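Shown here is a partial selection of chains from the complex, left in place.
For clarity, chains are labelled A and B in written order, and residue numbers in each chain start from 1.
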């Protein structure tokens, strides 16, 4: 069959819905949401250890008060358009290179791991070389550093502990940590820990997710919090949120007259006035 | 304090993030994602029975192949803009009155329940009156009927079973079911079951969620499937999906000349040509 679309996520067959082959009716009550999440994206059922780690990852970035652009944008949005759907879509659109994007770290680690494999050298040496190169070229390594946590990001450490306990701490995670240690040594900056999003990325790599899928999972982790914030805003009854004038520097926008302005750039007033 | 914003979802205090009072570090590895989801939205920890029911609800509408507008829209979107973020936001925007909106059912049931309480009459009588009224006025009751399932929607029944087992099947759910039975009798239409979204609504009402929050939870339930579809589309490498010409009736769009067309509606060709 040469159909324009190809999909193996689910199919509806007569009156049964099959999710990666499993009957939806059996999943309702037979699997946790985290298990179904793994099944849908990775295409196979997870082991208990994998569910434990994915559950930890999904708890890692639950909410961050009004200190996340998407949350604030969503609350502004529903103050004009009181719709849960519009609020949630708005919040997602704020996710990108500057926030909540484990995919950059994941791509960095995948590249580093390819170099390590190609080099045939021990993990430590490959890590040291990559870290030194980053230092000398003053490259930013994604997933390092946090505005509040200077030595250790406790959420990141907790994620690592759980992955280690579950036996899901592999070469990619180790390589990233070795690069981090070598980078701290080479740069003489002890206050740049691996942050939560960086750690999320390597843990999800070990679970077999692609970089794009990780961004999806990071958003999923924040989703219950977003529902809570949009609901809170809708219930507040606040309409038309604005930025008060005393928070804005509008500069000196001198009042100018349109007719003179148009003439000055070559219009005969009659012309544009009629256009 | 008379601040422009009020929020009790979470707060960041020094180096700890508190989610409804609970330390995020403890939640990582200490609670399932479903538990945290309940905590964030309802503001308190759920009991084991509540988690079991919410887990079932979150599994209820996981994915529906390419038979859901949002999934298809998202795949078109990323064929032009290969971004997980854009794909997920697109999918959400297709959710509304015609699909995935338990909020309409919830509002109907809340109104019906208010009438029942105000009437002081038994549940059965209140239900019968509401059903007869709907029949005689030919009103559509939200959550009834499904294109594929004629007697029973098995997913809906499974949800009910789990809620009953968990002891979370209360008056609102009972009232809705009684209205359904009375409606089937009064209308003489036996082939209109309570569908999955309708059942989801009453179960979530019993868990204490608001109508808006339910739409958020319905979207959350589909989120892992959306990640899977967007990932599948991104990996397919498909660029610029279109609708093939043989699928479209473009009618007879007769070719017309602009200059004559403009003159016919009163333009001197010189005028608009210059504008």
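Things worth noting here:
Here is the rule we use: contacts are C-beta pairs under 8 Å (C-beta built on N, C-alpha and C of every residue); 3 or more make two chains touch, one makes a residue touch a chain.
Because the structure is a prediction, the values reported are computed rather than measured.
Count of copies in the whole complex in this file: 4, from one repeated sequence with 2 chains shown in place.
Heads up, the rule we're going with is that only the chains that are shown with their structure count from here on.
Separating the CA-averaged centres of chain A and chain B is a span of 23 Å. The residues of chain A lying in touch with chain B in their complex are 4-12, 15, 17, 19, 24-25, 27-29, 31-34, 36-37, 40-41, 43, 52, 55-56, 58-60, 62-67, 75, 84-86, 88-89, 92-93, 95-96, 103, 148-149, 154-155, 158-159, 161-162, 210, 212-213, 215-217, 219-221, 223-232, 234-236, 244, 275.
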